[in-house]
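All protein chains but one are shown at their positions in the complex.
Right, chain A next:
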Amino acid sequence: MKFAVIVFPGSNCDRDMYHAVNKVLGMEADLVWYDNSNLESYDAILLPGGFSYGDYLRTGAIASASDVMQQVKAHADAGKPVLGVCNGFQILLESGLLPGAMLPNKHLSFMCHHEQLTVSNHKTRFTTNYKKGEVIQLPIAHGEGNYFADDETLSELKQNNQIVFTYENNPNGSAADIAGIINNEGNVLGMMPHPERAVEKLLGSDDGIKLFQSLIENWRDAYAVNT
């Protein structure tokens, strides 16, 4: 399984993401510069955290208009997995690949600490290695992680079981305690907490590793069936 980590000007968690999939999980991975990319040869696309284009206009907005996001959309439309973390999640929202938008944190401050999360949906291709309702610990690091969507969208998300991670102690004011959501087709996941920064005990938690392991194992299962 081959991963592409898309690097935008201002991405700063790209190497953490690369380290997680390549060094820790031993998968083939490339750092792919946003304007120099053909994504056809990749099995999964990772949109890392950071401050793409300096967060100008709105977080993730300028990146969402870049050429590479057209390819990411095509990749997503083909049913292949896409994971957006933090700024990557914001880019997915601005691109319309996931519903809703991000507002500044309710209490204004940038927050950088570990949070307890509940795995609300352990049946996605990103979460099968977690137990139902498992509480995990992942770091957050964001100033605009206050998930917002209208009531209709929120009830659709609940109804379709698209809320994948929720905060135990909602730190930023997110609607319905949402920390991560998946699209209705189940192949595009966006989340504010950083699983790639929690893949080794040395980092304070390795609760993020099961997310990558789930993705890899489910891909292998599907690939083995199809060939």
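The definition used in the following text is that a residue touches a chain if its C-beta (ideal position, glycine included) is under 8 Å from a C-beta of that chain, and two chains touch if they have at least 3 such contacts; residues count from 1.
We take it that contacts and distances are computed from a predicted model.
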item: Undisplayed chain, where the name is taken from the UniProt record, one of "DNA modification/repair radical SAM protein", "Phosphoribosylformylglycinamidine synthase subunit PurS", "Transketolase, central region" or "UDP-N-acetylglucosamine--LPS N-acetylglucosamine transferase"; value: "Phosphoribosylformylglycinamidine synthase subunit PurS"
item: Omitted-chain contact residue, chosen from A:44, A:86 or A:101; value: A:101
item: In chain A, positions touching the absent partner; value: 57-58, 61, 65, 93-94, 99-101, 103-108, 146, 148-150, 173
